[in-house]
Each structure stands twice: as C-alpha cells, then as structure tokens.
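Read the structure below first, then the notes.
One protein chain omitted, others in place.
Coming up: chain A.
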Amino acid sequence: MSAESTFIPPQRPKSAPSWHGRVVRRLLSGALVLWAAVTLSFISVYLAPGDIVSLLMGEQVQTPAIEAAIRAEWGLDQPLYLQYLHYLWRVLHGDFGRSYMLNTDVSSLVLSQLWPTLKLTGLALVISLVFAVVMAVVTAHRRWGQRIAGGIELVLASTPSFWLGIVLLFIFSFTLRWFPVAGDRSFSSLVLPALSLGLAQGAVVSQVLRRGLEDALDEPFVLTLRAWGLGNRVIRLRHALRHAALPAVTLTGWLIGGLLSGAVITEQVFGRPGLGKITVDAVLGKDLPVVLAVAIFSALVYVVLSTLVDILYLFIDPRLRDNGQNGEENA
C-alpha cells in the first residue's frame, strides 16, 4: 500500500492549452448525462405500469373528488410535458419537490439518507480494494496460494450478499456479539455491512488483478529487475502491480455502481438507513420526485467517478500522459 501512495502525488497538468477546453468539455458532458438521467427516469416512470393517481389512492374507495384532490395537490392535472418542464425548472432552482409517498421534502430526504449510504459504500470499496490487492499480490504465481485464493474468491463472488450478511451477523453479532446488528450509530455498526457488501465485489476485482499481475510477472522486464537483485516483494508491489492495475481500475469504476445497487439489500438486512430502500420503495410506488432526485444524484456520482478514474489512468500509466516529463519522478 505504501508503494501505491507514491503513485498519486498531487500533480496538476501544467500550461496545456487544451486544459480549459477539457474541463469545459467534461462539465458539459456531465450536465448532458444529468439531463439524460432525469429525462430517461421521467419517461420510464411514466411508461411503467400503473397510473400515479391510482397508486396514490391505494386500495381505498375512489371518488372523483378524491381523485381531483390528488391531481391538484401534486400538479398531476397538467399535461405531461408541462409537468416535465416545471420539474426541470424547479430542479435548476434547487427544489426537488415533495415525496408523493412520504410527504417530505425530497432534498432533505435524499441528503439525510445519502451520508449513511456513502459511508457504507466507501468502506465497502476500501475493503474490496484491500482484499483484492492483498489476495492478488500474495498469491499470484504461487500454486497453492492461487488455488486457495481462487476458491475463496469464487465462493465470495457467487454468494448472494443477502446470505453473506446473515452469516456475518450470525457469527459476529448474534454469537460473538462483537458488532451491533443494526442502524447507523457508530463505526462498529458499519463493519459487518461493509464487509458483506465489499467482499463479494473485492473477489471479482481480485481475480482480474491476479491475472494481470501474473501476466506482468511473465514480462521480460521482471527478469531484468530480478537481475538487478530486487526482492520479490518490491517487484510485485512497485512494478508488476502498476502494470496489472489498469484493468482493475476500470473494473473498480464499474464496481462502484455495483456497490450502490448492492447497498439496497445490505441496508435491508442490517436495518441501516440509506438511499437503497428509499429508492426501491420510490420506484415501486412511482414516487417520481424521489426517483428523479436519486437518478440525478447517481448520475452525478458516476460523472465524478468516471472523471476520477480517467485521471487515475494518467497517474498509473505514464504512456497515457500527453507530456511524459511529469511521470519521471515516480519511476
């Protein structure tokens, strides 16, 4: 790990004329993604079966007066395109509306549930990366280690996270009583959910990383390094890992999406607050304001993360940089 930190010094691309253009292009494409997320969510919620007014009425006696009251309250009496335009207009002003089902302000709802989910996915990400790096570095090209690790990874990657969560709870919470079962009250309540979410994803990354690492170790440059008298650990950590990291980093970007959606089940099992359950309920109940707010937020996360991943490529692989002289200091 110590080696890895030297790969990420706070560098700034200097004086490249295209720098501003790049940022502007990034921002524009980000805005485009956000707009597409809102629009597609809006359309798909309307295309899904069940009309919103009936859903809001539930299994109650329906009268025209009640129906009219619901339409008026939520602005559902307007034509669809107007509802859409009004929504966009309000979002631009920071107003995400009120939840149909929960009757609360959506921005405060999403914000209050955001932090627990970010904590969970953040720690899960750390766990999965640490797991992947350790497993890959320790076992690459070692026959028995590789077999055992491969077995563990296969089991973890194919275990439903629901079940893994229950097993972890049973062992570490109900039997050993090391960690509390539920809620978001302390760091200890975060450990088990993050493990159950992170391990399965880590197992996938680990498989990819080990393959990359093994390929790298077979490269001629490794032979050269050995001839220089470098130790095995230094070769693996400082040199081969870097070569192996690119596909793993790509996968990690994808993995974060997996973590966010996996959080739904983990939050449910562990009785944690978070965006997961809110999103599922909102989609099922066609709670449009909540669905759209979550869509905007998720799109935002993706935009930010994919940008970060792109930047990370540059740090890891000097070949991708425009002007190579910045990379010298790392070698």
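Here is the rule we use: a contact is a pair of C-beta atoms (placed from the backbone, for glycine too) under 8 Å apart; a residue touches a chain by one contact, two chains touch by 3 or more; residues count from 1.
Note that contacts and distances are computed from a predicted model.
Asks: From the names "Acyl-CoA dehydrogenase FadE17", "Na+/H+ antiporter subunit E", "5-oxoprolinase subunit PxpB" or "Peptide ABC transporter", which one matches the UniProt record for the unseen chain?
Replies: "Peptide ABC transporter"
Asks: For the chain not shown, which residue from A:Val33, A:Met57 or A:Val134 touches it across the whole complex?
Replies: A:Met57
Asks: Out of A:Thr39, A:Ser112 or A:Gln146, point to the residue that touches the absent chain in the complete complex.
Replies: Residue touching the chain left out of view: A:Ser112.
Asks: Quick one: which of A:Val23, A:Ala36 or A:Ala68 touches the chain that's been left out?
Replies: For the chain that is not drawn, the touching residue is A:Ala68.
Asks: List every residue of chain A that touches the chain not included in the displayed model.
Replies: So the residues of chain A touching the missing chain come out as 48-51, 54-63, 65-70, 72-73, 101-104, 109, 112-113, 116, 166, 169-170, 173-175, 177, 180-184, 267-274, 277-278, 284-286.
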